[in-house]
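Of the protein chains in this complex, one is absent; all others appear in place.
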Amino acid sequence: MPDPQLGADGRLNHLLSIDGLPPDTLTHILDTASSFLKVSDREVKKVPLLRGKSVFNLFFENSTRTRTTFEIAAKRLSADVINLDVGRSSTAKGETLLDTIDNLVAMHADMFVVRHASSGAPYLIAKHLRRVGRKDVHVINAGDGRHSHPTQGLLDMYTIRHFKRDFSGLTVVIVGDVLHSRVARSDIHALRILGAGEIRVVGPKTLLPSVIEHLGVRVFNDLAEGIRGCDVVIMLRLQNERMNGALLPSAGEYFQCYGLTPRILSLARPDAIVMHPGPMNRGVEIDSAVADSPRAVILSQVTFGIAVRMAVMSILAGN
Amino acid sequence: MPDPQLGADGRLNHLLSIDGLPPDTLTHILDTASSFLKVSDREVKKVPLLRGKSVFNLFFENSTRTRTTFEIAAKRLSADVINLDVGRSSTAKGETLLDTIDNLVAMHADMFVVRHASSGAPYLIAKHLRRVGRKDVHVINAGDGRHSHPTQGLLDMYTIRHFKRDFSGLTVVIVGDVLHSRVARSDIHALRILGAGEIRVVGPKTLLPSVIEHLGVRVFNDLAEGIRGCDVVIMLRLQNERMNGALLPSAGEYFQCYGLTPRILSLARPDAIVMHPGPMNRGVEIDSAVADSPRAVILSQVTFGIAVRMAVMSILAGN
Partner (left out) sequence: MPDPQLGADGRLNHLLSIDGLPPDTLTHILDTASSFLKVSDREVKKVPLLRGKSVFNLFFENSTRTRTTFEIAAKRLSADVINLDVGRSSTAKGETLLDTIDNLVAMHADMFVVRHASSGAPYLIAKHLRRVGRKDVHVINAGDGRHSHPTQGLLDMYTIRHFKRDFSGLTVVIVGDVLHSRVARSDIHALRILGAGEIRVVGPKTLLPSVIEHLGVRVFNDLAEGIRGCDVVIMLRLQNERMNGALLPSAGEYFQCYGLTPRILSLARPDAIVMHPGPMNRGVEIDSAVADSPRAVILSQVTFGIAVRMAVMSILAGN
């Protein structure tokens, strides 16, 4: 079956997952983001590329941060942005997801940014749009269940490329709750496609998926071992609900074993960068002395994230 | 007493109810909507007719769907749209409705889109605006209690005119919870003003108002009888709170008696169209085999609804 996010001509029609994208498509997105980065530095931070287009934020799962980044990106492209409070909307009144989509398409929606607790919801929408023949309406996955968070993966790749230029010789380590992390999945796929030298994951056994080696990564349970000699350290956020759950003893013990401190970071390469998808739990997965150090490029990730989202929207809209 | 929605010169100053509007006014709105329908198909779906105007959505009763359609319509006219979260606002702090209105007028509001659980709330606002001499501020009723939902009535008329051209020979049936439906009331008024041939309502006795015949409609309790030979079938949404209430045995039994199935629909004219104000309860008031058939024009209603709301806003603003 063809990848539903690519058109017959290989053009990007939706952004659902990094898995399955050709390397050229990824590189094209990153290159386009690079040009948008300059827009955000101008006096008037707007370009008219999406003027008159309607972008709908459909966040079935709440995430103010991510929704805001898409809202900013769309407004800088001059789109009209409509935030749907889906929790209180027609879906809550018993309407099916696809009826909601059909209704919004009938209102001339041009793009859906979808966040959903169920893996695959954005795929369902994209397949439906194909079935009803609406190739002009586009879907961006803003995080679905544990599955995928492709714009986060792309902005992480932008960040690594910005600071390290080339992927081929790099050793990248991802630390934390890999089991529940769509960020980790998206990063691993992107790193493989772009040809990173070595990909490692580190975490307690309870937070590592059992099939993880199949993704072509090296697995460590000890942070000191896993971080040794790395060029890039990607820390994952520890979700609040894990902190006192069955999978972990406590936030404090987690920090003892897997928190990134200056001492542990000194085992990585001297020019290693530290990344985090935010929001950070200081003192849980990362020590403030690391988070506030020059080696942390966490705020650069945020800035690049706006440019990457502008790039994806612009490419989908056919620019 | 003169109709508060019409100015001394007969021009539309507010849209409060379809009841009382001259046929020419209705036709003028539908003709204007027709020109806006083309705007939504353009590459840049915006016209500058309301540029610099401030449209306030005052939804005292929650309805994400309806609010969104007005927001889209206003943004396509280039207005600034402000959504007031009225449940958490000053009204909740003990301020009166009219003090809230006075405050927003003092902020140079140009238009209020009002949804309220109480019949007559938009009238109260319109009368107050006349009393304080603000003819330049306009009110659109987006649904008040069981009373009126005029833009829904207008978009239904647009839909019927689009598919059937002329009202004079048509038989139109409205099926369901007529008692609680402002949609039914607005449709009946509009159909009479535009000269529909015959108007019928169908529903269980408990869901039909006792004075319904006075509105000039034929009343049926049996769906098969009521639908026979009709050109247009308008299904009403069954509100969740009725499904297991005192007025109805159950959603399942309702579907047995009043759900629109292909078999029942075959009693209508072969070219009959099926309408629904949305959101649909599939398997309650309508069978999916009907909802997804070519005879259902439910998504066309949604598209026309944006154009009709743009037309109303544009006419009120004096264009």
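For reference, chains read A and B in written order, and residue numbers begin at 1 within each chain.
Methods note: a residue touches a chain if its C-beta (ideal position, glycine included) is under 8 Å from a C-beta of that chain, and two chains touch if they have at least 3 such contacts.
All values derive from a computational prediction rather than experimental measurement.
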Contacting the left-out chain in the complete assembly, out of A:R65, A:R165 or A:R263: A:R65
Contact with the hidden chain (one of A:T171, A:N281 or A:S314): A:N281
Residue ranges of subunit A at the interface with the undisplayed chain: 40-46, 62, 64-65, 68-69, 71-72, 75-76, 240, 278-282, 299-300, 302-303, 305-306
Missing-partner contacts on subunit B, residue numbers: 51-54, 80, 82, 84-86, 88-90, 93-96, 99-100, 102-103, 105-108
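Rule of thumb we're sticking to: only the chains that are shown with their structure count from here on.
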Euclidean distance of C-alpha centroids - subunit A vs subunit B, Å: 41
